[in-house]
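If you scroll down you'll find the structure; I have some questions about it.
Every protein chain but one is kept in place in this view of the complex.
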């Protein structure tokens, strides 16, 4: 189980490769489900030039850890990985990576979906978009 | 859209990185869902030493292409990727990679789940496991 | 022209052959037991012909020209017919 909040650009596929190599015995899992959220250069009909991602230091990490523990208890999975960007983000950059390792595909998929759905609806992150004519918070 | 059947070991995360770089405009997609199936060293209570994966040359490719086209028609997604191993496989090696790129997470997840579920239930592949006391086909 | 029949995986081992070619005109089954038809058989009739009239097992899947078919799909001269067990990929 790993939860990371980072202000640096990260490559989701390299993170997956690294995590898989170091933490999980090969041959023990049969299924990996992942979700990667990436910054688009458009939203709700507008061109978006950049984004700022605010979080609640301490609470966000705590929430994501509890979420991961819940997934590990509810589904027959071995490992979870969550990485989320904060700060200034440019189009094309990765915002979030969620992954689950399991023996079989159904728990891998369900736990992965649970993690990203709960993260999106409850984890304390807030996006502010920079448009050509100013900024807007997405929580309105 | 890419469908590949290969007898060579492949690294799913490197394939994802390569496909993403070459084929899809950054900033245009916001969600990537992936599933990776890996060979376990156990199955149904037995230790599995190796696996042989047979397919139906021509029909398997055709089936996976039709499947990808169906996903692209049914869901609001931009791209699909399917890579499947054949031949001799060792524990820990990747058997299958499925990925979908979309604007938003729900179609990405649903199309990815559709592709792997249909692949597993209809694509002409057959697994034969090597156990300590002989081989067994998994279709019995 | 002929019909090509293929078998895969455990079925290939049970049947003891991976590929058979048959001429429509030489079908014993066709000539002796059916009304004359000049141009086609069903997939089920192809199975019966090649597998000594043994019943087609219920779990066996079929394809004609690399697309899933049914037992009563008609086969033409030049077609490729395949029989295989339930798939187990992914």
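Each chain carries a letter (A, B and C) given by its place in the written order, and its residues are counted from 1.
Methods note: a residue touches a chain if its C-beta (ideal position, glycine included) is under 8 Å from a C-beta of that chain, and two chains touch if they have at least 3 such contacts.
As the structure is a prediction and not an experimental result, all values here were calculated from the model.
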{"item": "Partner chains on view for the chain not depicted", "value": "A"}
{"item": "Selected residue (touches chain absent from view) among A:16, A:53, A:77 or A:111", "value": "A:53"}
{"item": "For subunit A, the residues touching the chain missing from this view", "value": "37, 53-56, 58-59, 62, 84, 95-96, 116, 119-128, 137-140"}
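The rule we apply is simple: only the chains that are shown with their structure count from here on.
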{"item": "Length of the line joining the C-alpha centres of subunit A and subunit C, rounded to whole Å", "value": "51"}
{"item": "Geometric centre distance via CA averages, subunit C-subunit B, whole Å", "value": "29"}
{"item": "Multi-chain contact sites of subunit B, meaning residues that touch two or more partners", "value": "37, 116, 120"}
{"item": "Residue list for subunit C, restricted to those that touch at least two other chains", "value": "90"}
